[in-house]
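A short worksheet on the structure shown next.
Every protein chain except one is present and positioned as in the full complex.
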Amino acid sequence: MRKRSVFAMIAASTLTLAACSGNNAPPPSSSPSASASSEATATPSSDTGGGEKPEMTMLMQYGLFDPNADPVSKAIEEATGYKTKYEMLPAENADEKLNLMVANKQNFDIMKLGSAQFYKLATAGALEPLDELIEQHGPNIKAALKEDSWKSATIDGKIYAIPETGSGISVGEELVVRQDWMDELGLQHPTNPDELYEVLKAIKEAKGIVPLTGTKDSIYGDIATAFGVINEWTDIDGTLVHKAELPQMKDFLTYMNKLYSEGLLDSEMPINTSAKAIEKFASGNAAMYKLAWWSASSAEAALVKNFPEAKIGIIPYLKNKDGQASVGVNLATTWFIAVPKVSKLKEDAIKLIDAKLEKETFKKLAIGEEGVHHEFKEEKYYPILPKFNDDLTNASVYMTGVDEHNYPTYWQARVRKDPVLQSYYEAFQANAANTNIVVDPMSVAPPIDAVSKNKQKLTKLLDDQVLMYIAGSENIADYDTFLARWMSEGGADAIKEANEWYKSTK
Amino acid sequence: MKSETASPPGTTPATPIKRGFFAKLAADIRRDWDLYALLIPGLSLLLLFKYAPMYGITIAFKDFNIFDGYAASPWVGWKHFAKLFSAPDFLHVFENTVIISFLKIGILFPLPIIIALMLNELRLMLFKRVVQTVIYLPHFLSWVIVSGLFIDLLSSNGGLVNKALSSLGMEPISFFLDNSVFRGVLITSAGWKETGWSTIVYLAAFATIDPGLYEAAKIDGAGRMRQLWHITLPGIAPIILLMFILRLGNILEAGTEQILVMYNPTVYKVADVIGTYVYRMGIGNQDYSFTTAVGVFESIIAFTLVIAGNALSRKYLQRGIW
Partner (left out) sequence: MKQTVSEKLFNVFNCTFFVLLGLTTLLPFINLIAKSFSSESAVISGKVNLLPIGFQTGTYLYVLQNDMFLNALKTSVILAIVGTAVGLFVTTLTAYPLSRIQLRGRKWILLLFIFTMLFSGGLIPTYLLMQALGLINELPVLFLPAAINVFNMLIIKNYFEELPDGLEESAKLDGASNVRILFSIVLPLSLPVLATIALFFAVAFWNDYFTAMIYITDQELKPLQLFLKELLVASSGEFLKDNVDAALNTTPQSIQAASILLATLPILFVYPFLQKYFVKGVLVGSVKG
């Protein structure tokens, strides 16, 4: 009798353990994805004259806040009448988690995807073609987007997402220098790589420091541009050429390696984070680095705290051999707003997106109400603090497409929340406007299989190798051997297919 | 270890003289039924959470597409293994893995044992407890933070170590960028982070040693070294052996998480291990079949080593995990 009760106890405890899993077990959706598109029309629509709108589920990218408690989510519900439940991808391993959720048919009505994620899901057949739905329920969507934008979300003639282009063209980084030292040494801003070399040498001799610092994440830009390595892709006589195969790449690397080996470029560049680069600049251990305008206020504050007399000078974009300065920009779509096939509320999904893109609604969701969140003076939007930050800090994470005609203007309100930030932002843009702005020709390309598939791997392969050449751990004379390997790892296919598309647009 | 032949007396009353295998089995089960019952919770969790998903290993032999599912993905045999072994960097990366792993076992396995023995010799209880608590702190820092600390400490631009070197008139060393010292950085930082934590298991083992043995040894006039050598060390030998055999199972895991955070292209030559290589080559691709094949390869080697380690240990030391 006693024995039995002990056994019963153990058995019961196992059962409880197993039973914990009992609640909330939605059986995996059994609807085969192949027939999902026909289901779309069969799903009951809630479009019966202002009746109860269904609760929507949206998957968004990571942001450091609680998406269901943020004021923006309430504002969206008030403006559209749709209650939405938000889920975020994790900050790390986002692609992995997305694959798992999609493969297991986890239910979402709207997904905000990065370009690689979008391409993978679209080609795997997990996304609903949206042409008809937008035609029927998306007048505001059509009004908000420019005709060209749709290309990036069109695969084999069908639209699989609403492309979100973001805040428009702007440049983020530019070389800055300790102006107080430049003045002290009587140096002029360098205008090309040769002059830069002389300036760095003069600073090194006078101050006994390694003058130029940089980070592993920011190799290209100012200096590379002066050598002709401007964008990832370049049009040379009607043919697309990847930067890896540009002959100028070797010149750029040789130059950087010279700076590195002569102690003009921080030897710790391959391990520097952006915080580390700022630290070196702000503590007087470096005289020059590539500043991103969004970190300008904290960097300047830290520098002035250490050296009250210090000043930051912005070096105009360097010129190439022909005296021409260039800035590369990429217009590629940042986010793709898709509706997965498993959604049972596809029409409502498009209606919700459409409602959010209605002109006034969009403005309200982006920069709030005039007089409360922002004010309008001299043709510019200025935020009213702290209300703007309290209510709208995370607004962009919720966006599902933007009013492309107005958003770049609205968005600048974010920059104007801090005068230092604003001054750097505006100075960078003004400097860029004086140069030859080169748009990456692949910006407007539709998703191309061989390009999208290996993009991240090829970028990593190239960036790693470039760092090795700069740091001198590989010899630039062997560049062609590396290039051959890069080509065989998928580079050649990417170039071939990119050009097939490029020729077809001519 | 205890003898396996004789079952304890008195547990199986009224034993028949001749028994078949099944009769014996039934008798043993009847005798120890409550022991088997104790296994039920652990065994069911094991079967449910570890064995039920085991079919996932088959994707190493398939071209798995996560969106098509298991059944729809075609079988491809050893293709992914062939891809691994024929990768141009495989031999090189494998060599790095084994070297780093051996260095870690050779240096970092004995370290916690030595530290635990030294801690055991501290006589002041309060000091001992404070030290124990303090040296296990780094275990709670993530690799990103530990890496940042070591970068600062070893920086050639104002780092403490290089300041000391230059005051001795030596050239500064770029520890994180120099192929000849980077493995040393990996091992030192791993040792700093985990040694204190690893002592705990040995500290607990000291409790099993009968204090009477020390008293007897003192009466015999044995010094502390002899006590350590003849009582303490044999007392914790079983746990050392267990830890060592289990450590063998990690031989191809040279510290992927640590290296991913700490390395950079200039030291790929000496620090690129199987885990980091597969990570880099798989960026943005999610080649589940290939990564699973690599995992299976590592597991088979690990399993072989654990089995062999256990067999050798049974043969020469008369004890093992099973």
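Lettered A and B in written order, each chain numbered from 1.
Going forward, a contact is a pair of C-beta atoms (placed from the backbone, for glycine too) under 8 Å apart; a residue touches a chain by one contact, two chains touch by 3 or more.
From a predicted model like this one, the values you see are computed outputs, not experimental measurements.
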Chain not shown: contacting residue from B:A23, B:V144 or B:A311: B:V144
Residue touching the undisplayed chain, where the options are A:T123, A:T191, A:T334 or A:N406: A:T334
Options A:S396, A:T435, A:S452 or A:Q465, residue touching the unrepresented chain: A:S396
Touching the absent chain when the full complex is considered, from B:L203, B:A217 or B:M281: B:L203
Option touching the unshown chain, where B:P41, B:P172 or B:G282 are the choices: B:P41
Option from B:F90, B:F109 or B:Y136 whose C-beta touches the chain left out: B:Y136
Hidden partner chain, residues of subunit A it touches: 3, 6, 10, 17, 20-26, 28, 62-69, 87-88, 90-93, 96-97, 100, 103-104, 106, 166-167, 170, 172, 215, 217-218, 273-275, 278-280, 282-283, 292, 294-295, 298-299, 301-303, 305-306, 334, 393-394, 396-397, 414-415, 421
Residues of subunit B in contact with the chain not shown: 1-4, 7-8, 10-11, 25, 28-29, 32, 34-39, 41-43, 45-46, 48-57, 59, 66, 115, 118-119, 121-123, 127, 129-142, 144-145, 149, 152, 192, 196, 200-201, 203-212, 223-224, 238-239, 242, 246, 249, 288, 292, 295-296, 299, 302-303, 306, 321-322
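Operating definition for what follows: only the chains that are shown with their structure count from here on.
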Residue numbers on subunit A that touch subunit B, as the complex places them: 3, 6-7, 10-11, 13-14, 17-18, 95-96, 99-100, 102-103, 116, 124-126, 210, 216, 266-268, 270-271, 276, 280, 285, 453-457, 460, 464-465, 467-468, 471, 473, 485
Subunit A partner contacts - residues on subunit B that touch it in the complex: 34, 37-38, 40-41, 44-45, 48, 65-67, 69, 88, 151, 155-158, 174, 176-177, 179, 264-266, 268-269, 280-286
